[in-house]
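Of the protein chains in this complex, all but one are displayed in their positions.
Chains here go by letter, A and B, matching the order in which they are written, and residues are numbered from 1 within each.
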Amino acid sequence: MTVLLSRRQMLAASGLVVAFSLTSRSVAQLSGGGEGGPGPEIVAPDLPGSLKSHPVLDAWIRIDRKGHATIFTGKAELGQGIASALWQVASEELDLSLAQVEIVTADSGRTPDEGLTAGSHSMQDGGTAIANAAANVRMLLTRAAAARWGVGVKTVDTNGKGSVIAADGRKLSYGVLAAGLNLHVAAIKDAPRRDPARYRTMAHDVPRFDIPAKLTGGEAFVQDMRLPGMLHARVVRGPSFGTELKEADFDAAARMPGVVKIVRDGSFAAVVARTQWQAIAALRFLQEAPWARSAPPLPSLGVAETLMALPAHDIVVLDTHDQVAPAQRRVVARYSRPWLSHGSIGPSCSVTLFKDGELTIWSHSQGIFDVQRSVAQLVGLPAEKVRCIHTQGSGCYGQNGADDVSADAGLIAVAMPGVPIKLQWMREQEFGWEPLGPAMVSELTGILGADGKIVAWKHDVWSNPHNNRPTDAAGYVAGQEITKPYPVPVGKPIPMPEGDGDRNSNPLYALPNMQVLYHFLPQMPLRVSALRSLGAHLNIFSIESMFDELAHACGQDPLAFRLAHMEDPRARAVMIEATTRFGWSKRVRGNGRRGTGMAFARYKNIGAYCAIAMEVEIERETGVVTVRRVQAAVDAGQPASPDGIRNQVEGGIVQSLSWTTRESVTFEPSHRTSFDWSAYPISRFSDVPGEIDVHVLPQSGMPFLGAGETAQGPTAAAFANAIADATGVRLREMPLTPDKLKSALGPI
Amino acid sequence: MGDCTTCHTAGPATPFAGGNPLATPFGTLFSTNITPDVKSGIGNWSAEAFRRAMRDGVSRNGKHLYPALPYEHFTHVTDGDLDALYAFFMTRRAVSTVQPANALYPPLGFRPLLAGWKMLFLHKGVWQPTPARSEQWNRGQYLVEGLGHCGGCHTPRNLLGGEKRSQAYDGGLAEGWVAPAISARSPAARAWTADRLYVYLRTGIDMNHAAAAGPMGPVAHNLARAPDADVRAIAVYVASLMASSPGATVLSAPSIDRSTLAAREFPAGAALFAGGCSGCHGPGAPMMQQGRPALSLGSPLHEDDPRDTIQIILQGLQPPVGAPGPYMPALADNFTDVQVGAIAAYVRACYTDKPGWTNLPKAVAKARKEGNQP
Partner (left out) sequence: MTLTLTVNGRNYAIEAAPTTPLLYVLRDDLSLNAAKYGCGLGQCGACTVQVDGKAVFSCLTPIAALEGRAIRTVEGLGSAEKPSPLQAAFATEQAAQCGYCTAGMIMRAQALLDTTPHPSEAEIRTHMDTNLCRCGTHMRILRAIHRAAGSTPESGA
């Protein structure tokens, strides 16, 4: 659904900035969803996906003499299964068996620069590029075969096993054909795609190729790399961002067993030792030194009080005016969420080697092309002398410590030429120094007319920038620590339709008289950056909670109320699918103990559609809420790997429930106090739902839509709606803890 | 306040429905269902019957109750509070259960023996205030002596299992743990002021002492939800009990750390500590950077009995369900009895100036049994 502003104003003097909501899909597809920097230059705007920036086929696909294909993608495997999904896409459109296809992921020395792997853009940009590039290559192969046989190209086909076949049975292998084929040509826009009805690999559940190693101790992560002569490093800092160690005794540390070097540059410091345990011992010794705060104090007030007091640049997201029925009821509510940690299970790690004037960085950053350029700047090398190769780490869910650890490791490597360095951040360093998911607060007003439909809608949201991914040396912690520090970068909002703090603040529903305002807060009390779904978690929580509050206010069924306001047929379809499978019409109605709730979102209004229905059981004695079952329906366009989508959505539901029910970064004015899992608990096996079912709609032939972040917002809202259904209590300040519910329930 | 749920709730789905095993020196008892279920709970109990159970240790059907229900403390509770408790329990969700059979060593299963026990050890009488003392102190005493039943763990018991009133709060045993003295005999190196006790009882940890461990953990989890004024009152009263202990005037003494000496004496323990414990407890560890208390400040290392040090190594510490809080992993499977003993010997030498414990491996084996671990 497209949204147009009804008027535009440029009031630079008053600081009011108007955002243009653009209708053109192609401009909307900024790489990585607008996060990070501007992304690779567009040279072929008419081509689909990332082909816009890399139109030449052999940047994406090479075919060897055996007819085996190597695919080059600029996207990175983060554990979300994208490498396997792209493998399926390539195999399908080339019409090769999976065993004949190999995929190389993001490597600044080998693959196209597709910007970040973020924003749920990998299938939309990367998948689309590979599908089309592969279709182009298959087209060229069939044409070459047809030419050799002197037959019409429409009379030949491919056999799914690496050969082109003629109607009369003649066969030519891809290997033979490719030898005479020039793939150093630009793709064309409309190369024929394979018919979904004949799909051999796409839309099938294919086991991921990276999982077997992870089950059996194979080499799978950057932490598993072992290079000859490699040394182990630990970076030395205070307990959290904005603190510094004072008078650490580096001379004594340098004499500790196994310590090879102490690397220092300004206040940046790292120990390098022969074994990990020796490096850790030296780190712990240095951390006995006292520490002090070197930045302004952390907030002492609550989320809303803190955010609403910060200077704001207001951005109008929506401002529409329509004639409607007179207002009859209004519901006003404020919603919020605290700062959240990415909580990666594996603290960030990087391997680097500076040899013969060239720096190689093995990194699990989502933006290895930015790492290449930015770390080059940090260490004073030309970008061509730096190569960054994506190597898996643990799940990151946004910008965790992965970028900083690569920068830190780059500095160390350059100080020790010829020596491979493995730098491992410690658990407390990951919690203390990584950028956090920003706290956010929203205030919504929904106004109903006499006919039970919404006649006016207002949504104000306050947030720091979510897009602080380093695009040059200044973006790293080390950038401010080195002797010649870079100034702290100024945070900028991501323009709509992607948005950051305002992501998904523009409802997909057809609502009249909408006023949506983003109070962009450039001053960041805590270090923040992108966390999975960015502003969508809080904005969808707000919208979908308000929808239920409005439905309740006029006695309507939450599903019926939503359908009455939703025109988008695919949105309606997932809502109906999820609730039907859930058994919505026969659901437990709030009886004080059990309740049900639903919610919907289309991620960014351009990604995948997701509807969720949830049943909970409340133990009033303790306020503990058990999620008994969850039913989700997802429309991600043509699924490459349906199981991959299910896995991501299930995971998103579990993760969002953890955020929503118990997570909150804690701090005192001087430092972060959530430094380990005891101080920042996340859901454990006893806490996860009884059942989760995710149904993926089989939207054959439709464009890919990104599904990795689609569940975060609806899960939070469905949970709050189910609690309200069960108990009549409406909780709005995340985390929605047992204590908050118990207080709200009052004495029983 | 009375910690009813700690014994009477077996799992989060069945509050107050009993079935929780309680290991005692006399065998294992299972707590009863005190929800208003008529057949398996107390649904057909009158207020009078409830009061009789709490004050006299007699069930509705006339049988004597085992003093696992600490009625020798609850006997001091006022009528008003007992009636409030009754009203509370009768408005809980009724849960139907099957009561597991107790497994007491014979002949202790013979309830009429309890009549004799009560004659010796049940001193009835509703609590009376001491006029010379403040209202807050009196409130504290009422809670501690009555529902709080702190003496149930913190007062030594004789062979018959009755509390030794002449040694009130001089320390006791519970489920394989030592409940330290909270009297003039408190071993705490630094003072337990009322403020520090309040923080400890509320949050489960005090920075001048240690975290609430073993059976004390659930007490702190419950007191986190109790009315603020009541927790303060308890803190005031208990601080007064410890007013003449050796550490009572010591607000901040330097903590003891004799790691070089201790490593020389106990090299095996030192090595195990370095690899297994220093990640949290060693100097420069993240927990220590956050200001958590040094090991020398907690009472377990200062007790003559190594039990608590051993149990905490074996069992660790659990935070409240789903909430942040002090946590320590259970190391029972990582280390053998000899190894746990070596660690205990090392930390005793490193963090205190007390004489070493003896027969540690045997103490560890015993602790595993008493704490119900494999």
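Note that in this section contacts are C-beta pairs under 8 Å (C-beta built on N, C-alpha and C of every residue); 3 or more make two chains touch, one makes a residue touch a chain.
All values derive from a computational prediction rather than experimental measurement.
Asks: Return the single residue from B:Pro129, B:Pro227 or B:Gly275 that touches the missing chain.
Replies: B:Gly275
Asks: Tell me which of A:Ala167, A:Ile211 or A:Ile748 is the one touching the absent chain.
Replies: That would be A:Ile211, which touches the missing chain.
Asks: Touching the hidden chain in the complete assembly: which of A:Phe221, A:Phe250 or A:Tyr486 does that?
Replies: Candidates A:Phe221, A:Phe250 or A:Tyr486; residue touching the omitted chain: A:Phe221.
Asks: Out of A:Glu35, A:Asp635, A:Asp676 or A:Asp725, which is the one that touches the chain we can't see?
Replies: A:Asp676
Asks: For a quick check of understanding: of A:Gly623, A:Gly651 or A:Pro714, which residue touches the chain that isn't displayed?
Replies: A:Gly651
Asks: Residues of chain B in contact with the chain that isn't shown?
Replies: 268, 271-272, 274-277, 279-280, 286, 316, 327-329, 331, 333-336, 339
Asks: Could I get the residues of chain A that touch the absent chain, sorted low to high?
Replies: 78-81, 205, 207-208, 210-221, 223-224, 226, 232, 257, 275-278, 280, 343-347, 392-395, 397, 424, 426-427, 626, 628-629, 643, 647-648, 650-655, 658, 676-678, 682-692
Convention: only the chains that are shown with their structure count from here on.
Asks: Could you please state the distance in Å, as a whole number, between where the Cα atoms of chain A are centred and where those of chain B are centred?
Replies: Computed value for the inter-centroid distance: 46 Å.
Asks: Give every residue of chain B touching chain A within the complex, in rising order.
Replies: 12-13, 15-16, 91-93, 278, 282-287, 289-290, 319, 321-327
Asks: Which residues, counting only chain A, touch chain B once they are in their complex?
Replies: Residue positions touching the partner: 239, 283-288, 291, 426-428, 619-622, 624, 626, 661-662, 666, 671, 673-681, 687, 737-739, 748.
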